[in-house]
Structures are given as structure tokens and as C-alpha cells.
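Have a look at this one.
A single protein chain has been omitted; all remaining protein chains appear in their positions.
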Amino acid sequence: MIIIMETGARSEQTQRVIDFLENNGFKVRYNIGEVHTVIDALGDKTTITPGRIAAFDGVKEVKLIREPFRLASRDRKNEDTVIEFENGVKIGGNNKPVVIAGPCSVEDSYDALLEVANAVKESGGQFLRGGAFKPRTSPYDFQGYEEKALKYLKNASEATGLLTVSEIMDATELPLMMDYIDVLQIGARNMQNFKLLKAVGQCNKPVILKRGLASTIREFLLAAEHIMYNGNNKVILCERGIRSFDSDFTRNVMDIASIPVIRKYSHLPIIVDPSHGTGQRYLIEPMAKAGLVVGASGVMIEVHNDPENALSDGKQSLPIPMFKDVMGRLNKFMENIENM
Amino acid sequence: MIIIMETGARSEQTQRVIDFLENNGFKVRYNIGEVHTVIDALGDKTTITPGRIAAFDGVKEVKLIREPFRLASRDRKNEDTVIEFENGVKIGGNNKPVVIAGPCSVEDSYDALLEVANAVKESGGQFLRGGAFKPRTSPYDFQGYEEKALKYLKNASEATGLLTVSEIMDATELPLMMDYIDVLQIGARNMQNFKLLKAVGQCNKPVILKRGLASTIREFLLAAEHIMYNGNNKVILCERGIRSFDSDFTRNVMDIASIPVIRKYSHLPIIVDPSHGTGQRYLIEPMAKAGLVVGASGVMIEVHNDPENALSDGKQSLPIPMFKDVMGRLNKFMENIENM
Amino acid sequence: MIIIMETGARSEQTQRVIDFLENNGFKVRYNIGEVHTVIDALGDKTTITPGRIAAFDGVKEVKLIREPFRLASRDRKNEDTVIEFENGVKIGGNNKPVVIAGPCSVEDSYDALLEVANAVKESGGQFLRGGAFKPRTSPYDFQGYEEKALKYLKNASEATGLLTVSEIMDATELPLMMDYIDVLQIGARNMQNFKLLKAVGQCNKPVILKRGLASTIREFLLAAEHIMYNGNNKVILCERGIRSFDSDFTRNVMDIASIPVIRKYSHLPIIVDPSHGTGQRYLIEPMAKAGLVVGASGVMIEVHNDPENALSDGKQSLPIPMFKDVMGRLNKFMENIENM
Partner (left out) sequence: MIIIMETGARSEQTQRVIDFLENNGFKVRYNIGEVHTVIDALGDKTTITPGRIAAFDGVKEVKLIREPFRLASRDRKNEDTVIEFENGVKIGGNNKPVVIAGPCSVEDSYDALLEVANAVKESGGQFLRGGAFKPRTSPYDFQGYEEKALKYLKNASEATGLLTVSEIMDATELPLMMDYIDVLQIGARNMQNFKLLKAVGQCNKPVILKRGLASTIREFLLAAEHIMYNGNNKVILCERGIRSFDSDFTRNVMDIASIPVIRKYSHLPIIVDPSHGTGQRYLIEPMAKAGLVVGASGVMIEVHNDPENALSDGKQSLPIPMFKDVMGRLNKFMENIENM
């Protein structure tokens, strides 16, 4: 940790910082510069956060040297985390990228869901996704079919052999989810819902953690750290676009570079969601490829049997025939990607 | 609702949109322009959201005419909402702004809390705030003393006559909070935790709803709408800074203009939190004044008996003597503000 | 154009808007809704901008239907613009993507520049880039070698057959640039330097226009429109990252999706600059591929013979051996890309 004192900080202010650091086990050195005094605190105490030191009078800024995420860091574990399912599907490392597809929300017709599931299966996908509990900006929007939706997912899974993914919005839904679902998803709006992170951290299901709309890469990895800290190492990160000043043509801005950044600093797999990332049907294929070419371990795509009548997110869902076409090209792309 | 079709949208695509709108009870008119066909859908159906129409093939963009928040809107209720407590304290409308102050977290010493509470009371504040359940970016940070903290708050309240404010992070904490706390706070990270919004919407406690870090004003009012939709009209909005590209000198950027904007479009009271808004002790007083001068109904300030040893957010907490000085000036300012 | 009046706008306010529109040749219709009156103005007058109408009392919002860029739009010209050079090199359309490479700044040694130029040529690049006039955030930074640098570039061009690209910062530099340089570059900070856009619009050199750090896609295309409006159609857009809330791991966030968006709405070619886009050497190759896979017509890469001693932007420059390796893979990638 490096502490930069304000111009004109008094020596007793500096001394109080030094005393506190030493009392907490840090080895301390400092330089009195022409303008600023700079304190180096050597040691590695996760409990003495920069914010603690910043509170001292006369401190201008505190700079952490070591990344605050530990369990998620390559410093701690250099090999890629690979998450393996009972049916042999693997996510992460050098495994072929996976495809997670399905409707935004599971709707009222099981047949419709099954039709989508069959298309996913036939196209080479491994996971069926679908929302049962829906986070919605407006209370007037459709909120999801809850347990009925989970049952439909489980039935479609049994019929096709696909694994299932669905979003959990609250810890109280966990027992229900454990019965029906193979991978828990935490949505962007809940990335810093720490109670939820703790709850999924205490179970043993794989978790897809979506990046928050305004979350830095560091905060994203710290959210994963919450899950891992509570005991669950099966975390799959998901880049799904961040908020920017321009939402005229795309709903969010996909931070494609975050994928190789995260692969450099963390061992966790990261997948890409071009449906939510762009909000536009025509951008799903190119942005899926962009994510895969920089190292994503999978892609999540919204598909709907009838997007014009979807209860949510139809704009960013592929109709089934278009999904099959896209998958044909994506499969070829994923095969060739290593040779490029 | 206005629907703009893509250049080159086919007439059968336009027709499908029109049919859908008419089948859902809208009155429809359209203009075939040189480049774009534009459809006007008259009617006011909260259940047919723009996203539903955007999903149709050939639609470029959908523009909502009427604001999607209804219960929170001045269109529906023109008079300012005023929230009144049993002891006669009022928030909103033309009432004198309130002061909510206290430590970021309630810590281990009741005496320390009482010392702060006494300072708040003596300085003319009406509410004692303090965190019992703490949302923390890193799992290694202090997470709050939970029920013990709530008890301390209640005791300090009884000793001083101050009302209490504390953050709720999860619906399961609600029964506990109902026993101890006068005003529930929903933090910025939970502004779109819809399960939590629903839960507090179903109780009758006043709620301080903080603006999310990357939430638009419209999304902020829609989050309030979730609470009101579930039956609780006692919503107090709180501007506490948004995320921007510059965090070198302040933690967030306070969107001071959002206060008069919200007062124009909504009847709900809005207060200002310069501690979280800036993250800097020296900016609390000026930014409190900035919020008050544009119409905030109150100010929330972090105070600590010993900020250098605070377990959270010491950097943005005022020590007690400085708090008293600031309050002396703020009280004078609040008295004069109407005459300016 | 759609005009939404405020709730409670008076009928004489609405009438003044209507009169103004009709007097300016628009055909006008309006709907008096329950809450808002909405005016449709049919007609296509570039001179009556939304801002003109927004100024009327009682107007809440004005929505333009047709995109404000015209010459740059596919509505006006559907075929891709292809820019062809005398030596047969082509940018845009279905042509093989081009490679523009070279040092950030041309430095003191011609031999160093020639070494880089030879590497670019041998690796299959078509353009040598290098800064002569340098925009620098701090006045204490290196400002460029000006005409000497331009001469070096021209000499290296003659020695290798590469075309040259260099940034113009001011219209007064234009005569000098015309003598030495094949493609003018306008930097991100000057994207809305309208005097400069006008000046390059009045010459016949191809122009690479970089997207401003906080420019929307629409503003980006309007900046191109300024150049085209003044007579020069040879505009090459360049995505080089936008400013976001997170600059801890990358300098900017590359908006990769803007490439297929722009290809949908404009006929102009767009290239990608992963060096400035990320500021990190290790991200150049993956982000170049990400740009190419979504349709970029070229890639711009910084290369330096000795990055550790570069006078500017060494962090994001590839050393020559690494550049050759990357180019080996990129060439193979560009060949395969159409088959994927």
C-alpha cells in the first residue's frame, strides 16, 4: 500500500498514519518529498483496506499495490479453472467454447420452450437458459412464471439432455433452484447484492455472474471473490455490456477487451452475452465472434420461437431459423478459432 | 407511443405492428415518410411496453410519450408528498429540510454511538443514521454488527428522541428492522433489487431510496414506482452521486441538477447525501448547500466520533467538532434559503 | 420530427409551434393526448433542427425521425465507399483489410523509422503511420518533430512503397501535409474541431477520422458529414476506444459493436485502432481480431524499434519482432475471415 499525504500535511498527521500501520503489522518506510510525503506500507493485510487509511487527516490518496481479489487471482492459482458437469460438458481453459441459449423468459407454453430446446440441442448447444424470476425496470412489466417456469426447464432438459441455466434474484429462491436448475445465474443488477452472493457462495452449484452495468473489472472480480470466499469456486464470469453515454444504437457497450484482461489477471472462465450486450438481433453473431476470438469460454444467446410476441427482450432474441443459421457459422468459427 | 420503422421496412412488417397495436386497444395512425414510416399509437397501456413493440421485425426505435412512472409522477398527483412522523417531523414540500446524521456503520461501542447521537440532537438534526448490515465491495471488509447495531440505534433513539435510519439489504431482515428502525434505507447497489423493493413496498415504513450508481433519473423513479406499486407511498429519494469517468478527486459525481428535475416531474421528496456523493470530508458542507439551494428536502451526513479509526467510510465522515461547526452554518443557511 | 409538449402545455403554446413548422414548409398533424400533446411534422428540412423547435415554450422533447447525417448515410448511397490509391491499394467494401502501422511519433532517427517501415512492408502492411504534430495532454510532453518528421515519412515511403498516414492538428499545416502525406488523420481530440474538418473537407486527400473519446456514433457520423459536406468523400472512420468509468486495466473501452452498427447505417469504411483503444501491448492482437471479425476494413497498429525508449505511447507499441509475429497471425486471420 502506498499512502500519498496532502501538500502541507503536518508531520504529526504523517506520524499517526505510520503508527497505525505499524500497530497493524505493516513494515513502513517513507519519503518526505518537496511537495508530498509518501509512505510505503509493506505487508499484506486484507482487513486493513485503503479506505481505512484514507480516513486519516492529511491523507490525499491511498494506492493498493496488490489486487484486492485473491481467490479469483492468477497470483494465487495459475491454472485456468475448468468447471465440469456430470454429462462431461466443460467450461473454461482450452476447452471448446460452450453455447447457452434459450428464451429471455420461460413463457406460458411448454411446447414453445421445447421447440427452442430442440433447436439449441440440434445446433450443438449444451445449455438451455430461460428466466423464471425476472428483474424488470418497471413494475408494469412481466415478472416471470416462477416455479412453473423452472419445471418447464427441467422437463425440457430431460427431454433434450441440455443442462439448464436460470437467474436467481433472491436467496429465498435457492432451495427451489437447487431442485430444478444446473447453473445459477446472477444478473447484472444483482452483481453487488452481497446477500445473494453469499447465499450462492454457500451452495455447490456453478454460478454465472454477470458484470454490473457500471462495475469496473476490479469490482467484478471482487463480486466473484464474495462467492469464492463463501466456499464456491465454480464461478463463470459473463461480460454483457456496460453503460455508456451512447445508447442510441445499442443498449449497452460491450467491453470486449475485458475478456483478455480478465483471462490475464484471473483463472476464472468468462463467457460473452451479445444479446444483452447489444440489445439488437443483427449484432448477436458478430459480437459473439468478437468475444470468442479474444478468448471467451462460451456464448449466451437469446432465442425465441416467436420474438414478436415474446413477453420480454424480443428485440434481442433470434427467431429459431435465424438461430440455426447463426449457430452453423458459429460452430465452424469455434472449430477454426484455435488455428487462427 | 411512437414507432419508427427502419428504412426499407416492408409494408407487411408495418402492418404486423399496426395489427398488434390495434388488437391491444391502441388507436393507430401512421405516416409513410420518404425514408421512414412512423406509427403513432394512442392509448395508455402500461402492459404493452416499448420493448414489446421493438421486437417486431423492421422496427428501428420505439419512443414512449408518457413517462413510464405513474404513481411517482406529478401528472397523477400534483401536490408534494410530505412524510410525517409521530413526533411531528416532516419531510417534503415546503417544510424545513431535515438533517439525517450518524456514523457509516454502527460500531462496537454504544457510548461512541450515543456521543454522535447527542451531537446530532444538539445540532438540530432529526434522524440518527447508522449501518447494521453493510454492503461491501470486498468480502474482506467489515460487514456490520447486525442486530446488536440495531439495538444500539434504538437505545440511542430513546435517549435522544432522534428517529432512526438504517439500511436494509435483504427482505429477510425486514422483521428485525420493523422492530428497531423508523426509516428503512435502500442503498445504491440495491436500487434495482426488485425483491427488496417489493418487500419494503408491502410494509408501511418510510423508505429512503438511494439512486443507483449508473441509474438514469427515469430508472430511479421507476424503482420508486416499484415500492409505491406494492402499496407504500412513503418514498424519500436520495441523490448520492453517480459514476463518471473521473474518480481521481471525488468518489462519484453528484448530479445536483437531478434534484430540481425530480421535483418538476415527481411529487416525491428528495434529499442529498454529500458524504457518499463525494467521498471527501471537505466537500460535505459545500455540496450539502448546493443540494439544499436547488430544493433538497434534507441532507444526510456521516459523522464519526473518531473517523481515523472508523471501520468504514472514515474519509467521508466528519469528526464531531467539525460536524457541529458545519451544522451551525447549515442551520443558518436553511433558515435563509427561502428568502433567497 | 415528433414534438412532445409538456404536460399542461397551453393550447396557444402548441399553436405557436405548429405555426412555426407550417411557415417553414412542414406538413403538420397533432394528437391531443390525455397527458401530452404530440405534434408530427412531416418534411425534411435540414435547416430546422430539433434544437430550434425545443426552444419553444411548452415543448418537452423533440425527436428527429431521419438520421441527421445524410451524405454519410446508406439511405442516400447504398454501396460501400471504397477508397482507392494510385498504387492499387483499396480500403472499404469487400476488399481485404489493410494494415496501417508505425511509431506513435516519428523520432529523431531516420534509420529507426526505416527499420520500422521495412518491418511493416515485409509483414504485408500497406501504410506507414507516424506523428509529426503531436497533441499532448501535458505541455511538458514531447510535441513532435514537425516538418522533419514529415520528410522522414516521405523518404521511408519512397524506400518501401508504403503509403503514409500522419495526423493534422490545424488547418495551417495542410499545405505541408499535402506535400508529404498520403492520408490525413484527424485525432480523437479534434473530431469536433470544425475548422479542421472544413479544411480537410476542401482538399482531396483521404482522411482517417478518429472517434472522439466521448462522441456518440451519431456525432461521429456528423463529424464525417462535415468533411463530406465540404466536398471530400474519402472519409475512413476509425474506432479507437471511448472513455468509460473504468481505466484501471485499459486506457479506453473499445466499442467493437460500433463497427457493425456503422456498417449498417453508413457506407463509409471503418478501421480499428487497438493500440490507442486499449493502451496495452498484450491486447493489440486480440482486439485487432475482434475488430476485423465484425467487419473492420483495416487495422492501425503502433510499432516501435525500441518501445522502452519511445518518446510517446511506448506502452501500447509493439516491438518489431513481436509485431512480425502478430502480423503473421493477423494475415492468416484476414485470409480466413471470409470463410468464417
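A, B and C are the chain letters, set down in written order, and residue numbers restart from 1 in every chain.
The rule is short, and it goes like this: a residue touches a chain if its C-beta (ideal position, glycine included) is under 8 Å from a C-beta of that chain, and two chains touch if they have at least 3 such contacts.
None of the values given here were measured: they were computed from a predicted structure.
Colleague: Using the document's definition of touch, tell me which of C:I32, C:A55 or C:M178 contacts the absent chain.
Modeller: Candidates C:I32, C:A55 or C:M178; residue touching the omitted chain: C:A55.
Colleague: With the missing chain put back, one of B:A149, B:A214 or B:L311 would touch it. Which one?
Modeller: B:A214
Colleague: Touching the left-out chain: which of C:R74, C:H226, C:R240 or C:H267?
Modeller: Going through C:R74, C:H226, C:R240 or C:H267 one by one, C:H226 is the residue touching the chain not shown.
Colleague: With the missing chain put back, one of B:V89, B:L114 or B:A290 would touch it. Which one?
Modeller: The one listed residue touching the chain not shown is B:A290.
Colleague: Which residues does chain C use to touch the chain missing from this display?
Modeller: 16, 20, 46-47, 49, 51-52, 54-57, 59, 68-69, 135-141, 169-172, 189-190, 192-195, 212-214, 219, 222, 225-226, 229-230, 243, 307-315, 317
Colleague: Tell me, which residues in chain A touch the chain that this view leaves out?
Modeller: Touch set of chain A with respect to the missing chain: 2, 4, 7, 29, 31, 33-36, 38, 40, 42, 44, 63, 65-66, 74-75, 214, 243-245, 247.
Colleague: Taking the full complex into account, what residues of chain B touch the chain not shown?
Modeller: 214, 216-218, 242, 244-246, 248-250, 253-261, 264-265, 277-278, 282-283, 286-287, 289-291, 293-295, 329, 332-333, 336, 340
Throughout what follows, only the chains that are shown with their structure count from here on.
Colleague: Can you check how far apart chain A and chain B are, centre to centre, with Cα atoms defining each centre and the answer in Å?
Modeller: 26
Colleague: Quick one: chain A and chain C, Cα centre-to-centre, how many Å?
Modeller: Distance between chain centres: 31 Å.
Colleague: If you average the CA atoms of chain B and of chain C, how many Å lie between those two points?
Modeller: That gives a centre separation of 39 Å.
Colleague: Among all residues of chain C, which ones touch two or more of the remaining chains?
Modeller: 214, 244-245
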